[in-house]
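Can you read through this structure? Questions will come right after.
Left out: one protein chain. Kept in place: all the others.
By written order: A, B and C. Residues from 1 in each chain.
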Amino acid sequence: MIDKFVPSVEAALDGIGNGATLMIGGFGTVGQPDCLVDGLIARGLRDLVVIANNAGGDFGGLPKLIEQGAIAKVICSYPRATGKTAFDALLAAGKIELEIVPQGTLAERIRAAGVGVPAFYTPTAAGTALAEGKETRVINGREAVLEYALAADFALVQAWEADRWGNLTYRGTGRNFNPIMAAAARFTIATAHHARPLGALDPEHVMTPGLFVQRVFVAGSAL
Amino acid sequence: MIDKFVPSVEAALDGIGNGATLMIGGFGTVGQPDCLVDGLIARGLRDLVVIANNAGGDFGGLPKLIEQGAIAKVICSYPRATGKTAFDALLAAGKIELEIVPQGTLAERIRAAGVGVPAFYTPTAAGTALAEGKETRVINGREAVLEYALAADFALVQAWEADRWGNLTYRGTGRNFNPIMAAAARFTIATAHHARPLGALDPEHVMTPGLFVQRVFVAGSAL
Amino acid sequence: MTEIKGWSRPDMARRLAADIPEGWAVNLGIGLPTLVANYVPLDREVIFHSENGVLGVGPAPEPGAEDPWMINAGKQLITLRPGASLMGQADSFAVIRGRHLDLAVLGGYQVAANGDFANWSTGRAGEAPAVGGAMDLGAGAKQVWVLMEHVAKGGVAKLVERCSYPLTARGSVTRVYTDLAVIDITASGFVLRECAPGLSRADVQAVSGAPLG
Partner (left out) sequence: MTEIKGWSRPDMARRLAADIPEGWAVNLGIGLPTLVANYVPLDREVIFHSENGVLGVGPAPEPGAEDPWMINAGKQLITLRPGASLMGQADSFAVIRGRHLDLAVLGGYQVAANGDFANWSTGRAGEAPAVGGAMDLGAGAKQVWVLMEHVAKGGVAKLVERCSYPLTARGSVTRVYTDLAVIDITASGFVLRECAPGLSRADVQAVSGAPLG
């Protein structure tokens, strides 16, 4: 019997070590795997590479992980936040590396890793500072930048419902980066608000097939 | 008020002329816009380029369109059918052009057109006859073939439900090529089994946003 | 230089909103552009897109009716209007990058006479640059309209010959709405279409860094 449910955050995160590349889902306060990020903080890791849309923001545990010095490099689209953050200070001190990627290119690079596209062209960022040093090619009269797939060792994602095969649904704008990250990582750990019996999720409406998910921890939040 | 419903197949197909490039959804007998293809046959067109998964099969109106001589070129993954077809005869006589594309590459090229990716690399077909003459590049130690986005003037798609904004759902394995074709064509014409009032489709479960659809004809089939 | 006074920020948003036709799909950037939605009546069906995964953003929720799962790209709580759809990031940016948006309304640091614009980085050291979806919108929307103050703090012109700030996208902007004027960008550069009440062409030209045709 396939059963991907695990009983604790600790069991969910087992195997994540120093130097791992992690994708963390979420946009703003919605769709972030908060309990998993809190669990990461408790592990006291070093040299992580984190791929996430935001970095400096004042929501979720990521800023705390940054403050803790666990992160060597952030790949994101929007590290800026209101007020000065630990991220800004570490960046200014050269203690954290930042790769800034346009949000759509970030999404497409993550998707590419999950779907077996090693590289693709995009007109986004052509002629800007974010394309400097990158290969370009004119296709149909328009300059496009060559971008490479972005994979990860682990993805931490937040779902609304999950079954024991790891099938997931998301709620509202909580979908965001979660499905593409689940597919892009070699090992995907989901936290879900609700456990459902196998067969209870409508096959038409599964948003991440269980194939992309290795472990599920049901957080049992009130929401 | 946005209202994409049209009262007839004729109104749905208005504007499709000789030489147009058309995408036609469907896989096997499921998810094919039969009434629209029948309407195309009635228009007596010439020199069409058709992008579809199948070509020679004995289901739907496409073989009839081929037999009629309306089609100059087919881009597909699987033109073979049981028994000799009109397609085979035209191909042997040099009266129809065939571009054969691996099914996943076909899907990804169509998707690429809809999402603004002008070209991408794929390991599929590397080292085979279908990559002959194509640019390749070794990425992460693996040879990959450069493939270009595949767009169309029109897409004909079949949906299960539709609202007046053109939001669509699909049923069962009828989804197949329909969502990516809807996004890839400059003008998308859908036939749907059921009209729904605006707001009746669950926003979580819309499979093609109305933005990708220009006209909807409700076929009112019994199914 | 005498202080000149044009449209208020709500008036700027209202002026731009008046030009959005029914049926368009429109992305509104964070900040001032977000106000535009307030001036498009619900019965003029405009489909607002938010890049975190919404097509069909509705008005802000009534107090007590907030759904914490429904936010826009500016992290504000939203509602959905009938006809809305939700999607993940890859699909949401497919809407933008696949050229399915009729319009993106963005803020700007600078707009150039050739349609280049800059709105994501001042290039100053020690400040983490943050691009979000700006470059995708700049390169992907069918049209980009910039909504911004005509003049920066300190009296520096924001309408310029060539951008000095790092670019967001090249040659994308077709129209600029400021507190002072509405300006088209054409093959021959800026063309002044309308001045705020009480202002003359000379007033607007005086605070612009490039000729207004």
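In the analysis below, a residue touches a chain if its C-beta (ideal position, glycine included) is under 8 Å from a C-beta of that chain, and two chains touch if they have at least 3 such contacts.
Fair warning: this is a prediction, and the values are worked out from it, not measured in the lab.
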Check: Wait, the hidden chain, what does it touch out of the ones we have here?
Finding: A, B
Margin query: For a quick check of understanding: of A:Asn53, A:Ser77, A:Thr124 or A:Asn167, which residue touches the chain that isn't displayed?
Written below: A:Asn167
Next item on the list: Tell me which residue among B:Ile2, B:Val30 or B:Ala195 touches the hidden chain in the full complex.
Entry: B:Val30
Item checked: Options B:Pro63, B:Gly166, B:Pro179 or B:Gly210, residue touching the unrepresented chain -> B:Pro179
Item checked: Residue, one of B:Thr124, B:Asn167 or B:Thr188, that touches the chain absent here -> B:Thr124
Checklist line | Hidden partner chain, residues of chain B it touches | finding: 27-30, 53, 55-56, 77-80, 87-88, 91-92, 98, 100-105, 107-108, 110-111, 122-130, 170-180, 207, 223
Next item on the list: Write the list of chain A residues that the hidden chain touches.
Entry: 1-2, 113-117, 163-165, 167, 183, 198-199, 201, 203-204, 206, 209-212
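Keep this in mind: only the chains that are shown with their structure count from here on.
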Notebook entry, point to check: How many Å are there between the centre of chain A and the centre of chain C, using C-alpha atoms for each centre?
Noted result: 28
Checklist line | Gap in Å, rounded to a whole number, between the CA centres of chain B and chain A | finding: 33
Checklist line | Computed distance of Cα centres, chain C from chain B, in Å | finding: 35
Check: What positions in chain A touch 2 or more of the other chains?
Finding: 108, 122-124, 171-172
Margin query: Touching at least two other chains at once: which residues of chain C meet that condition?
Written below: 86-87, 90, 93, 96-97, 140
